[in-house]
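Okay, so here's the structure we're looking at.
One protein chain is absent from this view; the other protein chains keep their places.
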Amino acid sequence: MTPDQIVFLIVALFTLGSGFMVVTSGNLVHAALWLISTLFGVAVTFALLNANFLAVVQVVVYIGAIAILFIFAVMLTRKDIRDQGPQVNKNWWFGALLSVSTFAGLYFLLQGWEGMSKTASAFPSGFDAVAELGNELISPTGYVLPFEVASVLLVAALVGAVYVAFNPRSGK
Amino acid sequence: MIPLSWFLIFAAALFSIGLFGVLSRRNAIAILLGIELMLNAVNINLAAFWRYGNVLNMAGQVFAIIVFAVAAAEVAVGLALVISVYRRRNTVIADDIDLMKW
Partner (left out) sequence: MGFWNDPLKAAADWLMDIFTGWGMPELATQILVAFLGVLLLIVILMVLDIVLVWVERKVVSRFQSRIGPNRVGPFGLIQPFADIIKLLIKEDITPSGADKVVYNLAPILSMMSVLILWAVVPLAPQILGADTDLNIGALYIVAAGAISTLSIIMAGWSSNNKYSLIGAFREVAVMLSFEIPMLAVLLIPTIFAKSMGIVKIVDAQDTWFVFLAPLAALIFFIAAIAELGRAPFDMGEAESELVAGYNIEYSGMKFGMFYAGELLHAFTFGGFWAILFFGGYRFFGLEQVNPILAVAILLFKAFIGYWLIMWVRYTVLRIRIDHMLSFNWKFLTPMAFVLLMVTALLNALLAETPPWVYVSSMFLSNIALAWGALELARSYSRREREKVEGPKPAVETTHH
């Protein structure tokens, strides 16, 4: 076992544990906070994969915006600060069965693939992943069209979210 | 060095946990939390395939960034819908929002 393998195992266990708490925690604010620790674990995983930009964007976008939005939404949609009643529906055992079988299916599918035990090659010398990513995102031969479509999607979602959540009775 | 399989199995486990959340939770916001877990699992896969494949081909990272944008849009619209439903029907339990159910 090399040190980075030990680090990966710790991070993976931490992430999966907090992910499990997200879906089982009775208190929804706690679930949202566990989501933050899961997202942080995923950010560390990105860092382990040398995807620095993704790791930092994960923290900025997911933890800084999405998770905070979740906490706000949880607080805005409750008559009472406590959670009452069961948090899972009556078919939860079926969901558990389905997710376990999904994992088992994926595991067996992956076991049969020969690329599984591949190890990462070292970066070519002078390779700057962030600069390369930036060039690819705006180069016409690269991914400029998906990038622009994503920005249009974000604007549309912004306008749509404001329109849907706007309360005509309290607004001007 | 960490073999690729570890990342893939980790992502598969995270995806299954998210799937369980989506299928079993009653609260609509908790269902969205589960969807976030699934999207993150997908992103781990994309980043892992970028790192273990040809690093000069940035498609994996670019796709992960598009997933970030989609996730942000999905959460913004989804939570706006949940809040709007809460205003009208006074509930966020997915089973109770059944007006369109025959």
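Which chain is which? They are A and B, in the order written, and residues in each are numbered from 1.
Definition applied: contacts are C-beta pairs under 8 Å (C-beta built on N, C-alpha and C of every residue); 3 or more make two chains touch, one makes a residue touch a chain.
Since this is a predicted model, take the numbers as computed values, not measurements.
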Visible contact partners (per top-of-document touch definition) of the missing chain | A
Of A:11, A:31, A:49 or A:67, which sits in contact with the chain we cannot see?
-> A:67
Tell me which residue among A:14, A:53, A:107 or A:147 touches the hidden chain in the full complex.
-> A:53
By the contact definition given up top, give the residues of chain A that touch the hidden chain.
-> 3, 29-30, 33, 36, 52-53, 56-57, 59-60, 63-65, 67-68, 71-72, 75, 81, 128-131
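Rule of thumb we're sticking to: only the chains that are shown with their structure count from here on.
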Taking each chain's centre as the mean of its CA atoms, how far is chain A from chain B in angstrom?
-> 6
Which chain A residues qualify as touching chain B in the complex?
-> 2, 4-5, 8, 12, 15-16, 19-20, 22-23, 28, 31-32, 35, 38-39, 42, 45-46, 48-51, 53-54, 57-58, 61-62, 65-66, 69-70, 73-74, 76-77, 79, 85-89, 91-92, 94-96, 98-100, 102-103, 106-107, 110, 115-121, 123-124, 127, 129, 132-133, 136-137, 142-143, 146-147, 150-151, 153-154, 156-158, 160-162, 164-165, 167
Which positions of chain B touch chain A when the two form their complex?
-> 1-10, 12-27, 29-30, 32-34, 36-37, 40, 43-44, 47-48, 50-52, 55-56, 58-59, 61-62, 64-66, 68-77, 79-84, 86-87, 90, 92, 94-95
